[in-house]
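Every protein chain except one is present and positioned as in the full complex.
Coming up: chain A.
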């Protein structure tokens, strides 16, 4: 295998890693104020891709207008999911872990409804404005500007999410709710409002991931579960709650997956990937950048 081939695989791995990182970040966004992993997060990526195809190809909307509508629609569905499938369970201490089933059920409903509406055939979605799927060669490096756009947008969006948590009062309030829900309430912070907002933002962020990833992976109703699993891998490697860790974890998952295609068949590729993730977690159970979990006694 030539250097050019290896570099091309690495570019592909880093690009898909950026997508997995964004899925992991969306899981973090919904998790922070609730301690709930939204198992429908992968389907919101799928919805983003399918909505983008419908709006930009079917209705011929410009990319920016189409994307804005996708984010609003996905945000509204995220809010609906929180109201229907999460809030009633969190309000009742006896059903505290019921979200595992309820968010999974919501994802199944979304998946089957999408299958009926869009069909199961993969569809092409236009690239980000100014980017293209045409390959460019610089020295030994071959890439498309859409791949560069995905990597840059992933890094910029994660930086924006981190800035929100560290530099805005609402972001700090979300972290306060994550740390002590009742303590936050006694300071006038409404966990309910922040939870609804976080679910809506996480869904919109996932949908944005779908919009920018779809030109590379094609929009299809079957991509949600695969992306959710890879997003969870990135999350586990990076450490739950750590968005930069998620980026590193996503890159690692993407690169291992891509490079393993050299010698392994598709089935064994997933086995190899899982083996690498398990080995990493055996050495670092809290992830590459995750904080050690402690309990005060």
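Note that in this section contacts are C-beta pairs under 8 Å (C-beta built on N, C-alpha and C of every residue); 3 or more make two chains touch, one makes a residue touch a chain; residues count from 1.
Everything that follows uses one rule, which is that contacts and distances are computed from a predicted model.
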Hidden chain of the complex, named as in its UniProt record, picked from "ABC transporter ATP-binding protein", "Circadian clock protein KaiC", "Allophanate hydrolase" or "Tetratricopeptide repeat protein": "ABC transporter ATP-binding protein"
Hidden-chain contact residue, picked from the options A:187, A:222 or A:263: A:187
Sole contact to the chain not displayed, among A:6, A:79 or A:175: A:175
Chain A residues that touch the omitted chain in the full complex: 169, 172-173, 175-176, 179-180, 182-190
